[in-house]
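A protein chain is absent from this complex, but the other protein chains hold their places.
After this line comes chain A, so read on.
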Amino acid sequence: MAKSIDVSDLNIYYGDFLAVEGVSMTIPARSVTALIGPSGCGKSTFLRSLNRMHEVIPGARVDGKVVIDGQELYAPEVDPVEVRRQIGMVFQRPNPFPTMSIYENVLAGSRLNAKKLKKHAADEIVEKSLRGANLWEEVKDRLDKPGAGLSGGQQQRLCIARAIAVEPQVLLMDEPCSALDPISTSAIEDLIHDLKSDYTIVIVTHNMQQAARVSEDTAFFNLAGAGKPGRLVEMNATRKIFSNPDEPSTEAYISGRFG
């Protein structure tokens, strides 16, 4: 059920400010694509435009095309709510719902949409999603405890469980490990590795090793200069980007000579 995403000539604005300019790329299905680049070059902005989360910010808008499974995301008749059901997202900071237990957090996607679930089916979804997020063993005895009581790494895996419980086609992750310790990070990297057989995953990361470890393809974004919009500099197989990139600026960024 994973789908590939075709982006062409995407310009992303905050009000009058052009944040990201002229991005065209193809994100392959059932694979992990990493977005790297210096801070402020528009990685998060680009990622959020892939599930129409960008327009949640007042004044934010997008022009260009994003096509997933032959459907144009920004066509006027497309319902953004429907889009977000198909394209899940994990945020930089873990954000479990504080009023809900662990169990309810995992089911939030269906419960909030007032989907009726039999107790048995609900239990099944919770266990499957928590197992999918490598969290089941740690929380199975305290599913009714508040989700906010978990550690940072567990909370982030809970958020991943919550995202995959609604079985999206694509999973977007914005620096999911930046607030986590190395052990939680490695748990989440393992998880990304497992999830890629079922999902199309796009992950923003500041960690070169992480990009090299988890992704098949890597896209390098950069700013042409201060105040200028971010652009896609190069997208290639991760192996190629890290050994022999086409662009000198990619090489410079990866080898740590700037950014």
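Assorted remarks:
One rule holds in what follows: contacts are C-beta pairs under 8 Å (C-beta built on N, C-alpha and C of every residue); 3 or more make two chains touch, one makes a residue touch a chain; residues count from 1.
The definition used in the following text is that contacts and distances are computed from a predicted model.
Taken from the listed names "cytochrome-c oxidase", "Molybdopterin synthase sulfur carrier subunit", "Xanthine dehydrogenase" or "Phosphate transport system permease protein PstA", the protein name that UniProt assigns to the chain not shown is "Phosphate transport system permease protein PstA". Within the whole complex, the absent chain has one touching residue among A:75, A:112, A:224 or A:237, and that is A:112.
When the missing chain is restored to the complex, the residue among A:19, A:73, A:166 or A:235 that touches it is A:166.
In the full complex, chain A touches the hidden chain at residues 51, 53, 56, 58, 81-86, 88-89, 91, 93, 95-99, 108-109, 111-114, 145-146, 148-149, 159, 162-163, 166.
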